[in-house]
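Would you mind keeping the following structure in view while I ask a few things?
Of the protein chains in this complex, one is absent; all others appear in place.
Moving on to chain A:
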């Protein structure tokens, strides 16, 4: 399969990338690892006229502590998240979830910014970013703005990013090494979650239980008011509208959400 023809330009820095986006308009697409965009282009589901390659922008691959947060450059690859000592000590949920993305070859290419901006509700990292209560830093021609993860995802492959904006950084609260869990149910190796559940610091987020990653609000409220893990997890599928596909119908997905939430919360409790 061959993508439709396009022009290719390289951005040296994030500022350069934003400038190129402004220059080329909304028919341009940004490419980093390309492991979501290129398959869509090969299937001709996407046919940008210009690709702006930001993968080697010099200033956007890092994981570092900044005050009470961990700052992660948008171009940090999944493999780098997995290997990060800073994440292991300060926000291990993200490192663990990154290890579930695709397979080693995919993790050598894909980036956290790309995965989050792509906004696939079945992907691993968006739900983890939501559970982490991350702040996302977007850069456009007018400068930078910050958006909470809870406000970032709008639906299938849709976010609050405007066509001239770039996701440049994610910031998550430092959690220490405890209180987190991730459960992902798949039938095949290197696949998307049929249902995924990420939890950290009493927050719970669900993958593939709707058209975007969702917080399990009823579960969180129950936990906050002292309910047992089993009782709180039983509420995980409330207010969700999961899809039906060849892997699972909606009832089965709701069942999985409840079971996986219980397991994730038990794992979090076992990591004090």
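In this section, a contact is a pair of C-beta atoms (placed from the backbone, for glycine too) under 8 Å apart; a residue touches a chain by one contact, two chains touch by 3 or more; residues count from 1.
We take it that contacts and distances are computed from a predicted model.
One chain of the complex is hidden; its UniProt record names it "(2Fe-2S)-binding protein", one of "Nitrite reductase small subunit NirD", "(2Fe-2S)-binding protein", "Sugar ABC transporter permease" or "Lipoprotein".
Here one chain is not drawn; of A:39, A:141 or A:163, the residue touching it is A:39. Here the missing chain is touched by one residue of A:16, A:109, A:174 or A:218, and it is A:109. Touch with the chain omitted from the figure is made, among A:3, A:140 or A:202, by A:3. The chain not displayed touches chain A at residues 1-8, 31, 34-35, 38-39, 41-42, 51, 53, 55, 79, 102-106, 108-109, 189-190.
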